[in-house]
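Just passing along the structure, written as structure tokens.
Removed: one protein chain of the complex. Kept in place: all other protein chains.
Per-chain numbering from 1; labels A and B assigned in written order.
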Amino acid sequence: MGSYIARRLIALVPILIGVTMVAFLVSRGLPGDPARLYAGMQASEGEVQAIRVSLGLDKPLYHQYWIYMQGLIQGDLGFSLRTGFPVAEDIRNRLPATVEMVIFALAFALSVALPLGVWAAVRRGKLVDRFSRFISTLGVAIPDFWAALILVMIFFVFLGWAPAPVGRLDLGASPPDGTGFYLLDSVVRGEWGTFTNALGHIILPMISLGFPAIAPITRLTRNATLSVLQSDYIAFGRASGLRGAPLYLKYVLRNSLPGAITMTGLISGYMIGGAVLIERVFSWPGVGLYAYNSLERTDHAAIQGVVLLSAVTYLLVFLVVDLLQSIVDPRVRLK
Amino acid sequence: MTTTATKRKWDRRLVVGLIMFGAMICVAVFAPWIARNDPLAIDFATQFLAPSADHWFGTGRLGFDIFARVVYAARYDLVISMSAVLMSIVIGHPIGLVVGYLGGRVDSLTMRALDVIQSFPAFILAVGVLAALGEGVFNLILVIGFVGIPTFVRLVRAEVRSLREHSYVEAGRAVGNSRTRIMVRYIAPGTVGTVVTQAAISCGWAILLTAALGFIGLGVPLPDPEWGAMIAEGVEEMVVGGRWWISVFPGIAIAITIFSLSLIGESIADLVEPTRRKSR
Partner (left out) sequence: MSAILELRGLEVEIEGLPILRGVDLEVRPGEILGVVGETGAGKSMTARAILDLLPAAATVSFEECTFGGTDFIPPRARQLARGHQIGFVPQRPRGSLNPVFRVGKQIVDTLRRLRGMARTQAREEALNLLRSVRITDPERVYRSYPHELSGGMCQRVCIAIALAGEPELIIADEPTTGLDVTIQAEILKLLGEVIAEHNAAGMLITHDLGVVADVCDRVAVMYAGRVINLGTTVEIYREALHPYANQLVSIAGSLDSGGTPQEIPGRVPNPGDELVACAFAPRCFRAEDDCYGEEPPLVHIGGQMAFCHHPLTSEAVSV
């Protein structure tokens, strides 16, 4: 197991280097003058030249990459023009909001998709199955940010059940101290008012972000379950008296899980992107909204910081997926 | 018995998908005849009107007629997404063909490069590149086409690697055909089915990406209409003023278009797959 993790980590290194190179090229190598972009359109030619030198942009590209990497290793993603803070710090402050939302969205999607997938496979060709296939096709077709708006329209504008889509808490409510994960912090501190407040705010973003993930996870779980149901070990389990809920929930679902985990990893990549859109709709003060606001103000260092971090996060997610996979399916460790 | 029944069902899905998508294409082509109002006419006298006989989908902040804009936006969204997919295929297909057939060093290098590109969530990569390139229809096509390339490379490569071992390809080699000729004449035709299926799916995905980029202001610049950007125009109006129509209709247009494309993609996939399984 330990050597398995080590191998995975080593395999990650070249890809990480590649990722930084792409991120570097996107921020420096594309047409347009990064110094000009960095300085802003109002800056004088002299100021731009000064920035060019201070960023090392007068040096050859490989040298610039070297400087860039040195910064990166120290966690330096440059300064945000808009906030005036280091990008790394900005992102760190906003990360819990995004992570909390993504985790809720994933949990929501999985709790719907896994049972639905198993159910659809067991009742293959029946109503549930066709219903889940219809939902799948529909789920792909509906843009998540639009679905978010429709939810806001129904539950906030028309019904008034949901809180206003502005942030993680009601206006004026003060966030709980701690990690920045409001739901966790409020539970730890026993601030139940804050907890329900935060919970009310996270429900619609959770559904909007999780909704598009339901379709692919359901479909994958269904197909995995179908092949598990036809397997010799389920036949033998049945012949040895395994029936009912334990059969489906303990054995069938457990064996269908590896596929669902991989798909969930892939989906989390969409979620990292989707967070930008959903946070925009709900004014959710996370990394996505930070990226959106940076886009509006063409704050390049901030944008590229988010881009790079997304890729690294995505890679880490896949590492976690591989590890989970090797826990869930002992055969994986051999490969 | 069951097989014919299922087959008929797939055919029906294909027909429905083609009709819906065809209708969307017609909307784009015949936009001036369908929408009587000017999609770009700014008129504050008609600001924020709810849907009515004059303005079927209502009007927005600048008094734009939303129906006209939804109709004209079909041109932008369809042209952008279809061109982008075309670009992905034109670049991705030959790469997949060559690396799949040759294998070895070229192949593993290409795959590592794709691994790197696909380490970025597609939407985020598009945001990053587009933010650096600047907005505009051409750049949009370029970027969406670019992030779509890996899918086609992988798809074609996988297909080629299985076709490569086929007896008729062996036979082609034995008769002394050149590598290029084998790739083009013997192998490429076998990849058409999967590529067409993926093209339909990718097209839906490209529309989603176009709209998502438009939604965060990285798309077609105003005042030109684009579905995603139109949805964005309505966010604050919906939350603050309850003016739901500004965002709702463009979203429906997106959903219909992508729904029809996934119907097409799925039914072609189901048609293509049994024959593939047989030929293996």
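Please note the rule applied: contacts are C-beta pairs under 8 Å (C-beta built on N, C-alpha and C of every residue); 3 or more make two chains touch, one makes a residue touch a chain.
The structure presented is a predicted model; accordingly, all values stated were derived computationally and were not measured.
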*With touch as defined up top, name the shown chains that contact the chain not shown.*
A
*Which of A:Q64, A:N255 or A:S268 sits in contact with the chain that's absent?*
A:N255
*Residue, one of A:W161, A:W192 or A:Y233, that touches the chain absent here*: A:Y233
*Where does chain A touch the missing chain, residue by residue?*
231-233, 235-243, 246, 251, 254-255, 328-331, 334
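In the analysis below, only the chains that are shown with their structure count from here on.
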_Inter-centroid spacing, chain B versus chain A (mean Cα positions, whole Å)_ = 23
*Of chain B, residues touching chain A in the complex*: 112-113, 115-117, 119-125, 127-129, 131-134, 204, 208, 211-212, 215-218, 228, 231-232, 234-235, 238-239, 242, 244, 247-248, 251, 254-256, 258-259, 262-263, 266
*What residues of chain A sit close enough to touch chain B in their complex?*
14-15, 18-19, 21-23, 26-27, 30-32, 137-138, 140-143, 145-146, 149-150, 152-153, 156-157, 164-166, 269-270, 272-274, 276-277, 280-281, 291-292, 295-296, 298, 300, 303-304, 306-307, 310-311, 314-315
